[in-house]
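Only a single protein chain was left out; the remaining protein chains are all shown in position.
By letter and in written order, the chains are A, B and C; residue numbering begins at 1 in each of them.
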Amino acid sequence: MAGNSFGKKFIISTFGESHGKGIGVVIDGCPAGLEITEEEIQIELDRRRPGQSNIVTQRKEKDHAEIQSGVFEGKTTGTPISIYIKNGDQRSRDYDHIKDKYRPSHADYVYDKKYGFRDYRGGGRSSARETAARVAAGALAKKILEREGVSIHAYVSQVGTLKLEKPYQELDFNQIEQNIVRTADLEMAEKMTNYIKEVRKNGDTVGGMVSCVIQNCPVGLGEPVFDKLHADLGKAMLSINAVKGFEYGSGFDGIQMNGSAHNDLFEIKEGKISTESNYSGGIQGGISNGMDIYFNVGFKAVATIMRDQKTVDNAGLETQITGKGRHDPCVVPRAVPIVEAMAALVLTDHLLRSKTDKM
Amino acid sequence: MAGNSFGKKFIISTFGESHGKGIGVVIDGCPAGLEITEEEIQIELDRRRPGQSNIVTQRKEKDHAEIQSGVFEGKTTGTPISIYIKNGDQRSRDYDHIKDKYRPSHADYVYDKKYGFRDYRGGGRSSARETAARVAAGALAKKILEREGVSIHAYVSQVGTLKLEKPYQELDFNQIEQNIVRTADLEMAEKMTNYIKEVRKNGDTVGGMVSCVIQNCPVGLGEPVFDKLHADLGKAMLSINAVKGFEYGSGFDGIQMNGSAHNDLFEIKEGKISTESNYSGGIQGGISNGMDIYFNVGFKAVATIMRDQKTVDNAGLETQITGKGRHDPCVVPRAVPIVEAMAALVLTDHLLRSKTDKM
Amino acid sequence: MAGNSFGKKFIISTFGESHGKGIGVVIDGCPAGLEITEEEIQIELDRRRPGQSNIVTQRKEKDHAEIQSGVFEGKTTGTPISIYIKNGDQRSRDYDHIKDKYRPSHADYVYDKKYGFRDYRGGGRSSARETAARVAAGALAKKILEREGVSIHAYVSQVGTLKLEKPYQELDFNQIEQNIVRTADLEMAEKMTNYIKEVRKNGDTVGGMVSCVIQNCPVGLGEPVFDKLHADLGKAMLSINAVKGFEYGSGFDGIQMNGSAHNDLFEIKEGKISTESNYSGGIQGGISNGMDIYFNVGFKAVATIMRDQKTVDNAGLETQITGKGRHDPCVVPRAVPIVEAMAALVLTDHLLRSKTDKM
Partner (left out) sequence: MAGNSFGKKFIISTFGESHGKGIGVVIDGCPAGLEITEEEIQIELDRRRPGQSNIVTQRKEKDHAEIQSGVFEGKTTGTPISIYIKNGDQRSRDYDHIKDKYRPSHADYVYDKKYGFRDYRGGGRSSARETAARVAAGALAKKILEREGVSIHAYVSQVGTLKLEKPYQELDFNQIEQNIVRTADLEMAEKMTNYIKEVRKNGDTVGGMVSCVIQNCPVGLGEPVFDKLHADLGKAMLSINAVKGFEYGSGFDGIQMNGSAHNDLFEIKEGKISTESNYSGGIQGGISNGMDIYFNVGFKAVATIMRDQKTVDNAGLETQITGKGRHDPCVVPRAVPIVEAMAALVLTDHLLRSKTDKM
């Protein structure tokens, strides 16, 4: 009800604040018998970790995942899996400059109005640090999907005005983890890296886009009306900090197409039902049809910039706020594992839900 | 769990098939004491009704809303409100041409795979007819929001390649119901009307965009993590048939902006906290900040076209399917009240949820 | 949230008032491919129907179940199943005697306080008429369980001071539908019938007990912590009008037993794991163990009596209320199919939920 849980059958509930004791996630509904280790979770967390390259925030956060329950002798037991990530020393920082002032395009003001006060340390619950808990849970979802042969690849497809125009079919997903931007084209990677460095030099930030491709998804995932597969994917992506838009398949470009061009004609290919084109993005009527699922997620620029900005304080007076601290100049390189995690959580939830579709 | 319900505190559950006995909605969680009449519901339904103009489907559906429960002496009682819309004579049509064949870019194939068989009459549950039930429920949500002073205006902002480029602030929302396309500019209305007629003449269909503006929303609606206000709006919109994308505030265009330009600086205006710009789209950290909420919803072209198309049948053989029946050449004029209804349902749900934010 | 839905995977939502247009239920989550007819639902409804014998209320209610959606060509389609039961002529009765007065031990007073006003016609939503919708839904649940070989038998085990002391193993369940009290012993049936007639002659009412036995339940239904199988059965039973208590297995009598006597020792019987005794009532740690599940449900006397009673009105003045109308002198004969329906709904929900227990 308070919006800290996600999923209906494979349910994750996250908790914790940016600079409190720690953050964590409880996974309820994971089938018993799944092999999982802390190391496997750690691999995903490390992809989201601050300080991993010179174009992301240089904060030092170790983000060590500890499984507190629900796993015994290396396997899930069917009971809730709690994963905890202790925060580093949370008392060391100084928040006097934001305690009473509302940072522009942050959640400070609305939290104060909604709850009467707020944990002002590093954004508290509104910090993107919360997404580490999602990535940890996503590691389990990914393992379940792997057993079904499903693969998920996200990559950076735009940074500011630099857009990777190639369709995903022409990309080599193996390149994604070979460059610090996490795009799927090494030439573009270099341009994007320089673009981000330039932005940071100016004390500024910039937006970007993450594209995601899901391959080998079984036919039949997604529910027909409100919980359409793309509706749940959309909600999942829009719930990630800084996301401003979601489109799948032909997306907003599809608006201009006529039906005769947009329709994906069915054919028999290698003995199975397939479609000639895939403007549907692998989902028809809200349900996966076995073709590739692909979608785009648009991120705005990070709100914390290294410049002075006009604002108001909680006494209702106009004032100025000073940029401080270490922040990402562009969020998308670290958003790639988050997008993958949320996609995996949605698919796993629908995979489990689909087990009772038929008698 | 099977995805036929929406909302957590103001919950709607829809049922019914396109050519079954009827369709309906049960609303659970509506506070007692709201004055509502069948006529008020009917007004909204009539905006969604087929046959209302010469650019929408000419099917004859009366869509009469009947309140079956939950209202006594003109007021809601706090118990479930069931609204039923009887279908017209459901036996009159011939479905032999689609019974065994999969219409391209429809849900026929995935339903067969998911459920083992399907109600093939007019698309059954996958038909956009289901959205009439949402519009009926939305009428109640709108009445609740009116009492809070909230207004919701949706309008058509694109048809195929024709795009209304003016920002919403320059539009006159009174014009929306004065033209059959439901755009907010009479000159553009004429162009769009002609565009749609041309498309129909070719037996084809085309996509479009609906934009929506919510004004005077109280500060504090939306939950911080997964149930961010825009995430729930996004899911609501993406759950509407034919929707391919959702963006709010600066949307996908925001990607190219630097943080220093994108940030909405706080100021005191007319004695209250406000922001100079509104790229945030009235939502920060997932919570409404009192500024206008605005978003775009992209619709693909209707899949049913009046042309022959290649496809396969349920025996796995390639075949042809013939376009038949009366369908919308462009879905957006009738989608306007659906977008408004879903927006109203999301806001009302979050309004009620917010009543326990503070002690 | 407003408590009109039950179940987490096989979800029923009921609506409707005693003397409104009708009552109904929407079932969401029923697997596709289940064969069901209106006649099968009607059989269960007829067991609950008023006027079926001379010891129950003589009201004339036809209670005809109409399937409005979710069934096609005799089988469930996987989409919501709406079942509607139209009320008879709802305008014929006179409610002036209860409109402003609070009937003792009814819900009139609390509804007025909770909702600000109430539908006073025949108790509105608080009427036990709502349970007809549950029985209709239960008919589907029973069919699902039948396929698994599960059987459910409820019977009257007490009326006032008359208690059927025989353990269920000594009873012949075939006798239940052979007597109008629905007890499982024909001798006791006659005594109970006379007891109820005597009570009615005095314008009074009396309580009773319904016992229920579930046989051949698969091992593993029920969730370990809050949704223990007996906790969900208990809630289901306590949600039936007039129920005051629930006990399963050894029940309240088990309090006096020592652990050495109460423990059910495991043994191998006919090649499978079994327990020598069954004080656990077929459920251990909240999960079915394959032994018979049995429980008791205690009902208080019906509150509507044919006598004058002291009360207060909605102006806060003391007054008198007169007994009127046709009501059950004892609720348990008609409660038997309701108990069975609720038991079937709980088991089916847990059966479907258990499909993802293991990888």
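Simple rule for what comes next: contacts are C-beta pairs under 8 Å (C-beta built on N, C-alpha and C of every residue); 3 or more make two chains touch, one makes a residue touch a chain.
Source: prediction; values computed, not measured.
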Omitted-chain contact residue, chosen from C:Ser5, C:Gln68 or C:Asn87: C:Ser5
Omitted-chain contact residue, chosen from A:Arg49, A:Lys114, A:His153 or A:Lys228: A:Lys114
Residue numbers in chain C that touch the chain omitted from display: 1-6, 8-9, 14, 102, 104-107, 109-111, 113-116, 125-126, 130, 158, 160-161, 199, 202, 204-209, 219-220, 222-228, 230-232, 234-236, 238-239, 241, 244-252, 254-260, 262-268, 273, 275-276, 279-281, 284-289, 296, 298-305, 307, 309-312, 316-318, 353-354, 357-358
Residues belonging to chain B that touch the chain removed from view: 1, 9, 29, 31-34, 78-79, 144, 147, 224, 352, 355-359
Absent chain, residues of chain A that touch it: 1-2, 4-5, 8-9, 11, 13-17, 20-24, 26, 28-29, 32-33, 66, 68-70, 72-73, 75, 77-82, 84, 114-119, 124-125
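FYI, only the chains that are shown with their structure count from here on.
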Chain B-chain C separation of Cα centroids, rounded to whole Å: 39
Centroid distance [mean C-alpha coordinates] between chain B and chain A, Å: 26
For chain B, residues contacting two or more additional chains: 1-2, 4-5, 8-9, 14, 114-116, 125
